[in-house]
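The complex is shown incomplete by one protein chain, all other protein chains being positioned as in the whole.
As written, the chains take the letters A and B, and residue 1 is the first residue of each chain.
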Amino acid sequence: MADGLKYQQRELKVVGTRPLRPDGVDKVTGRARYGADINLPGQLIGKVLRSPHAHARILSIDISLALALPGVKAVVTRDDFADMPEEYAASGELTINFRDVTRNMMAREKVLYDGHPVAAVAATSEAIARHALTLIRVDYEILPHVIDVVAAMQPDAPLLNEEQYTEGVKPKPTRPSNIAKRLEFKLGDVAAGFGEAEVIVEREFNTKPVHQGYIEPQACIASTTEDGQAELWTSTQGHYVFRSQCAKVLQMDVSKIRVTPTEIGGGFGGKNNIYNEPLAIALSKKSHRPVKMVMIREEVFRATGPTSGGNVKVKLGATRDGRITAAAAELSFQAGAFPGSSVAPASMCAFTRYDLANVHVIGNDVIVNRPKVAAYRAPGAPIAAFAVESVIDEMAKKLGMDPIAFRLKNAAREGTQTYYGPKLGKIGYVETLEAARAHPHYSAPLGPNQGRGVATGFWFNVGGETSAALNVNEDGTVTVMLGTIDVAGGHRASMAMMVAEELGIAVDRVRPQVADTSVFGFNFVTAGSRATFAGGMACVVAARAAIEELRRRVAKIREVPLEAVLWTDGQAEPADRAAQSFAPMSLADIAKLAGRTGGAIAGHAEINAQGAGPGFGTHIVDVEVDRPTGAIKILRYTVVQDVGRAIHPAYVEGQLQGGAVQGIGWALNEEYVYGADGVLQNPGFLDYRMPVASDLPFIDTVIVEVPNPNHPYGVRGCGEVPIIAPMAAIANAVENAVGIRLCEQPMSPPRVLKALGAVRAGKS
Amino acid sequence: MARHHVTATVNGDAVEFLCETEETLLEVLRDELRLTGTKEGCGTGDCGACSVMLDGRLVCSCLVLGVEAEGRAIETIEGMAVGGDLHVLQRKFLEHAALQCGICTPGILIAAKSLLAHNPNPTESEVRYGLAGNLCRCTGYHKIVEAVLDAAREMRGG
Partner (left out) sequence: MARISLSSSLTPLTGGETGFELACANVRQLFQALGERYPALRGHLDTDVAVAIDGEIYQDALLQTILRDSEVFLFPKIAGG
């Protein structure tokens, strides 16, 4: 880690203020162009034929009638894509097995979920493309399917992959299983820890799968040339990852694909993966025309990666004075049709908020007949936190302790040994707990059937490959090219602010642009709360490089030694007024002479940002339970979170509010409903019920800043942590309100009524 | 199948277009007239991203057929700013950071404008229910509601 990038406390002029975002006017006028807004001359419309079955063998595919339909210019099936061997490639995601990527993109031997692509067509109009799909004859041999994670783990469950044996189990199993992988984390001795405990709480929790719910369906347009080049415009969180994966599945050189990211209408992790892109490129190659593919909402639900549904068992032991002596959990997550759920990070952050000597966590990655899961904001952590934070709350109540006091007593701090690996560095968990406890919300009065719940969340945050380049224009303004996509958080504005701060100029003299893939080498996806952290670091490095070049240039122009030149407040000045003096030069002065003194001034950075700082949050929620209907109303919500440093406080608040509301939706109403045939019954926004404005109050936010020592401005990143705590916070509030402990998500009215009924009937 | 010839007014300009019977007004706006500011989020009238005004009435353009626009006046997001001046709602959305990815923003602005035309002094609850037909996944609605209330205040002369 370069020492120059460590956090420095200093007076700031731009960072921490609230300028208007550079992409804002385009977005409020409808001018901003998202994937579906791009059109090319001569374009064809591409559509995908999707499996109507949850699990079936493909016996044959007959595309002849579709090909013969006037207006159809190309059809692709599995025959048009090379099979890929089991190859794990780090192309910017949790391990990618290309054998699975190519099958998820287009089914080969089997269809593994309702919605699995089987063929794709490109035609001169959408109507003709849709008609062509109905003419493709696919012969299926329907197989038994399994969706529920617990059912999929049973020894007699239908198998999706007869050649999969559970990894991580010794000795190697003799029978195949839907459990792709089992992992285990241990610290200390839980048996002894439970032996020491005076109070034990043990619970089992189940959550249903949910979707990221971005309002913009996936959209892309591909255009290929006769000499093998491809241009792709797509709405994505990671254009380099998309380029890399398309190149691999299409067996093309990476340099022959140029991906231009459009504005993106929400991602949250769901747009880290390719879906239609390689199909569009392949169809364009076959038809020799651009091919535009836009998903409809039903396809987004049926076929793009949502989260896992999970089963989590938690056991916690503590002594009567409130010290946790042992913590154990087993998490089983649906991975979807191919292995690779977020059960590993979920297992790792389940108990990390607490300083524990004895921990045992088991994680099971289980394949089931639904789409391959994708990331969703702190992937896996909300499911783990729902279980663990509910049990923490129950334990606090059993011990007669205040929920925040109980957490403080066991809180992780700097130097706490985690059970998955290293010790924690400088963190702000305790600060968020104390800020929550001091908040007026925590002591406000409550009425009948109203209750208050607290829960906390932790996420690692990441860095990753990131590039930035800064160019000083002839008039002294600055253009910054960014390799990281601005998904929504406004990080493009924050980048401009950090560059303006470094250079000492006004922020409106800095114009940020997200570059296409031809501009930089590989950049990781915008995910993991990394854009402002890693993007910011790259921008700072680029800005400092530019400042060095500016100093060198001024030294030459003014004919003074380099050490005599100081860069401050947007200009080059003599470093020591008593010695070598010279007339200062502003950025504009230098820029005017730049061409004739060696060339334009620039600075660039290509880094793999390390030192991401973990984020912690504490949420307080008040709910009211309507006994006749079982409806839960959110009365008041407060998010307290350590973000390290809020570069632009309004955007940080927006992340905290948006993430919390996604968590509220996950808690109250969102779920995938499958029929007995394994087909998704609610692939639309009417029956997949996300929060609307009238469901919610204002979401109060408290920004805590414990600077990340590894970032020049102390940034931790903040986008993911806010989604983690709401489910448990609401469950805890419901328990506080009406005395029922809900262990099933979502806590929709029928489930609440059932639990209330059980209480009335005298069961526990 | 012969297409239908339709004449209408969009943002004050006379337009004419051809469309299939089953084509929606949303598809016509985006694909025939190339006004891509109005967005498709669901195609089934559940998300409000396609909100436009049809003869002064707020509708989901994905639930209106292109042929139904015959002789009628449509207002879309492209008509909200007048000359070089943003509408007060657009300004307030920027000031309050009431947008993140921006995909729902055109629909919400049209819906908010319609709300304030009917109710210039709404309570917080009335704003929330007035916008309940518009899904936003990024903001949690907090800053959107603040921006609409602030715009209403300014529009009343406050």
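Going forward, contacts are C-beta pairs under 8 Å (C-beta built on N, C-alpha and C of every residue); 3 or more make two chains touch, one makes a residue touch a chain.
Quick caveat, the model's predicted, so the values are computed rather than measured.
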item	value
Missing chain: touched chains present in the view	A
Of A:300, A:612, A:625 or A:718, the one touching the omitted chain in the full complex	A:612
Contact partner of the left-out chain, one of A:355, A:389 or A:720	A:720
Residue in contact with the excluded chain [from A:22, A:371, A:403 or A:464]	A:464
Omitted-chain contact residue, chosen from A:70, A:155, A:421 or A:628	A:421
Touch criterion as defined above, residue of A:348, A:455, A:537 or A:646 at the omitted chain	A:348
Touch list for subunit A against the chain that is not drawn	1, 88-90, 93-95, 168-170, 183-187, 212, 268-270, 272, 342, 344-345, 347-348, 363, 374-379, 420-423, 425, 459-465, 525, 527-530, 608, 610-612, 710, 720
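The working rule: only the chains that are shown with their structure count from here on.
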item	value
Distance from the mean Cα position of subunit B to that of subunit A, given in whole angstrom	29
For the subunit A and subunit B complex, residues of the former touching the latter	18, 20-21, 23-34, 36-37, 39, 127, 212-217, 263-268, 294, 296-297, 487-490, 650-651, 653-654, 657-662, 684-686, 690-694, 696, 698-699
For the subunit B and subunit A complex, residues of the former touching the latter	20, 22, 30, 34-44, 46-47, 49, 76-78, 80-81, 86, 90, 93-97, 99-106, 109, 124-125, 127-129, 131-146
